[in-house]
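Here the complex is missing one protein chain, while the rest keep their positions.
The block that comes next holds chain A.
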Amino acid sequence: MQNILEQIGIENYIYLSVLLFCIGAFGVLYRRNAIIMFMSIEIMLNAVNLLLVAFSTYHQDAQGQVFVFFSMAVAAAEVAVGLSILVSIFRNTGSIDIDNLKNLKG
């Protein structure tokens, strides 16, 4: 493990994570298709996971890795719920364009 970090410095992991996170954030902001937004959210999530794993290795502490496992398990559950909501939105409105969902206003 140690030699991976020796080959590629920790700062590169940070750059990648930030890049991935920004890609995810902009995806969420720009795209109107709910599934793509969903995927963008997953990218953001995984960017954070990556950072966690990297630092876990860097500090030689397994806690971060364990934490990522939990985070991924929760993400899987969340995906199941989110997708089922999307299915039901599609059934009701015939589209998954989020601009159509404006009923929840004050």
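Things worth noting here:
The rule we apply is simple: contacts are C-beta pairs under 8 Å (C-beta built on N, C-alpha and C of every residue); 3 or more make two chains touch, one makes a residue touch a chain; residues count from 1.
By our rule, contacts and distances are computed from a predicted model.
Missing from the rendering is one chain, named in UniProt as "NADH-quinone oxidoreductase subunit L" (options: "Carbohydrate ABC transporter permease", "Sigma-70 family RNA polymerase sigma factor", "NADH-quinone oxidoreductase subunit L" or "Methionine adenosyltransferase domain-containing protein"). Looking at A:Val28, A:Val48 or A:Val79, the residue that reaches the missing chain in the full complex is A:Val28. Looking at chain A, the residues touching the absent chain are 25, 28-29, 32, 37, 98-99, 101-106.
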